[in-house]
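This is the structure I have questions about; it appears just below.
Note that one protein chain of the assembly has been removed; the remaining protein chains are unaltered in position.
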Amino acid sequence: MTPEDLVSHVREATGLVERDELTPQGQAAVWVAPERWLEAATHLRTCGRCGFDFFTFLTAVDRGGDRGAEAPPPRGKPGRAQAPSPSVDQGEGLEVVCHVYAVRRQHHLNLKTLVPREGGSLATLSGVWRGANWHERETAEMFGIGFAGHPNLAKLELPVNFEGFPLRKDFLLITREAKEWPGQKEPEERHEEAKS
Amino acid sequence: MTGQEMAFLALGAIAAAGGVAVVTARNVVHGALFLVAVLAAIGALFLLLGAEFVGWVQILIYVGAIVVLLLFGLMLTKAPLGRGALDNQQRGIAAIVATGTFAMLTWLVWHAFGDERITFVRAVRTADIGNALFTSYVLPFEAVSVLLLAALVGAILLAKKD
Amino acid sequence: MILDRYFENAWAILGLKLGAILVLFLVAPIVVGYAEHKVLAHMQARLGPMEAGRFHGWAQLVADGVKFIQKEDIVPRAADRFVFTIAPVLVVVPVIMIFLVIPFGPGGWWGENMDLGLFYVMAISTVGVIGVLAAGWASANKFSLIGALRAAAQLIAYELPLVLAAAAVAMQAGSLSLVGIVEAQDHYWFVLPQIAGFALFVLASLAELSRPPFDMPVADSEIIFGHMTEYTGIKMAMFLLAEYAGVVALSGVATVMYLGGWHGFLVGWIPGPVWTFAKIGALAFFIIWLRATYPRMREDQLQKMAWKYMIPVALANILLTGVFKVVF
Partner (left out) sequence: MTPESRTITLPGEPGSAVAVTVAEGDLATREMTLNIGPQHPSTHGVLRVVITLDGERIHTAEPVIGYMHRGFEKLAEARDYRQIIALVNRHDWLSAFCNELGVAIAVERLMGLEVPERAQWIRMLLAEWNRVLNHLVFIGSYGLELGAITPVFYAFREREDIQEILEAATGGRLHFTFNRIGGLKDDLPKGFLRRSAELVRKVRNRLADYEGLLLGNQIFRKRTVGVGALPGNVAKDFGVSGPILQACGVAEDSRKTEPYLRYDQVEFDVPVGKNGDSFDRFWVLFRRMEESLRIIEQVHDRIPSGPVMPPKMPKTIKAPEGWIYQRTENPLGECGYYLVSRGDKTPWRLKMRTASFSNVSMIPYLLPGILVPDMIAVLGSVFFVVGDVDR
């Protein structure tokens, strides 16, 4: 299926898609409400036409933070017909991305949703794809997102007593705060410096 | 006292002391290792008495096989790693049984030989043992074979779970 | 005997022999160990030791020995100190005792000609496992314990084929004395009629020595050298010494049992001991070669091989030897 067909199939079959994205590079994403997260994922897994049997990754993107207030405009092609619901609007929050692939049909899909920065929680997908288990653990420790029903949401890569959520934008790299990244600047910047 | 007698006494002392150590050791693995000393000393006693074959059988079977199996079993099941003691509540009964056995054996030996001095016969030849086993003692030998075979089959049956 | 000509006193002869065996016990493993370094290296497209002692690193193992002596003797805090200390001794002593009875040449080139030599070797060679078990347990390390348990399980697998193969040789030679067995091979080596027994004996010996492909008790990539994990310095060196001395000792026993001991062929002027040592060397080379070639087997595969193939073959071998003896 082409990405367009795929998105419209998911939209029709589930009725959960609130917004979709199609990038110029031909990659597709569908947005669902966080409370319908598990339902949408289950459809992708079980539906014969989707056939998403390969779990690629699950992660999050911090949309807020120091630049959160700028509220970037929507990217990619805007979704069709349906207006985006407030829950998946481009506001602050943590965007959760789950990327899956169908080996036989050879198509990809990004399943996305937005959860609030504080106390954000989703149903776990570890029952849908076993591979989600570790990816959710990683996302939980890095972003502070809860995954309800996860069998073991312990820290995966960070030390047990680590505090904070490193991949959020408000978690600062302390050395970078004290000192600018010492790497060479862009050619044009150096050029400007030399001129001035 | 001849050198042989001195060696006999020394080995006997080692065996006896080892025996005491086996039962007093708080750690079962220590006990098993003391048992090695006891069995080796007894094997050496056999050698000293010229029963070379029996002596080396003692080493091969008891030290080489039985104690190894014993240690194997202990390590698989009970013995904690490294230091650490194990004990149970059967000391009293064990003491009674041991004393009884010791008394009986002493009485038996005393009754049979008394003050009689045993003249030392030089070395029993292995060939003679072989001949004896397969001529005059062939029936007991075969009986033991059958018994061992039965034990083997039984062990396999027990080990098979289904 | 050669020594009788020069020495009257039996004790002096005994002392000399013991001294010679001790020297052999200390030197032979170093030679075999160095050979292993070099042979493995050349089989693996590298050079091996090249520095110590200038000429092709001949002094590498001497240097290693010096290093081992200098190392700190560490006893883990949780270990059982007494058993931990005594275990290397328990492993080394039986190997020395095997050296006592191997005849290296005709006319007294042996420590002791025992009537029951073969039986003695079988009995003594099993004792070393107790040292391995003790070491594994006393180290208070789970990897060591697994290694020790594997060693014990391995003993059960290889001991029977080993003894049965030896029994067939004893029948063939009509003697249990190692000197007697060599003398019985005057006309032909026992490897010819006992080829199956020879294969069994070498395989079982490899298992006893924990040499590849039967090195499961010390498998470095699984259980990190098993019972040797916690040992350092001189105690570790004793384990290594026992391993390489064991290679020499069991190669020696196999030489005596199957390869005609000091009997040579074609050229008559080469003295007997040279033949013996050459044959031991050839077997040791074979053992090293195996290490370069084969991966490690699994414990249950060894058990299966021992019980399903080696023991039946050994029994059939005994039967055939018996028939052979009666008919001819």
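Here the chain labels run A, B and C in written order, and each chain numbers its own residues starting at 1.
Please note the rule applied: contacts are C-beta pairs under 8 Å (C-beta built on N, C-alpha and C of every residue); 3 or more make two chains touch, one makes a residue touch a chain.
These numbers come from a predicted model, not from an experiment.
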Checklist line | Candidates A:13, A:33, A:47 or A:158 - the one touching the absent chain | finding: A:158
Item checked: Touching residues (missing chain, whole complex) on subunit A -> 23-25, 27, 29, 53-57, 59, 61-62, 67, 72-73, 75-76, 97, 99, 103, 106, 108, 110, 129-131, 133-134, 142, 155-159, 166-167, 171, 173, 176, 181, 183, 186-189
Checklist line | Touch list for subunit C against the chain that is not drawn | finding: 40, 43-46, 142-143, 146, 212-213, 215-216, 219-224, 291-301
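The rule is short, and it goes like this: only the chains that are shown with their structure count from here on.
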Next item on the list: Determine the shape of the graph in which chains are vertices and touching pairs are edges (line, ring, star, complete, other).
Entry: other
Margin query: Measuring from CA centroids, which chain ends up nearest the centre of the complete protein set?
Written below: C
Note to self: Taking the mean of the CA coordinates per chain, how far is subunit A from subunit B in Å?
What the structure shows: 73
Check: Counting in whole Å, what is the centre-to-centre distance of subunit B and subunit C, each centre being its mean C-alpha position?
Finding: 27
Next item on the list: Enumerate the residues of subunit B that touch no fewer than two other chains.
Entry: none
Note to self: Give the residues of subunit C touching no fewer than two other chains, as numbers and ranges.
What the structure shows: none
Note to self: Help me check something: in the complex, which residues belonging to subunit B touch subunit C?
What the structure shows: 27, 29-30, 33, 36, 52-53, 56-57, 59-60, 63-65, 67-69, 71-72, 75-76, 79, 81-83, 125-126
Item checked: In the complex with subunit B, residue positions of subunit C that touch it -> 76, 78-80, 82-83, 86, 114-116, 119-120, 122-124, 126-127, 129-130, 133-134, 136-142, 145, 148-149, 152-153, 155-156, 159, 176
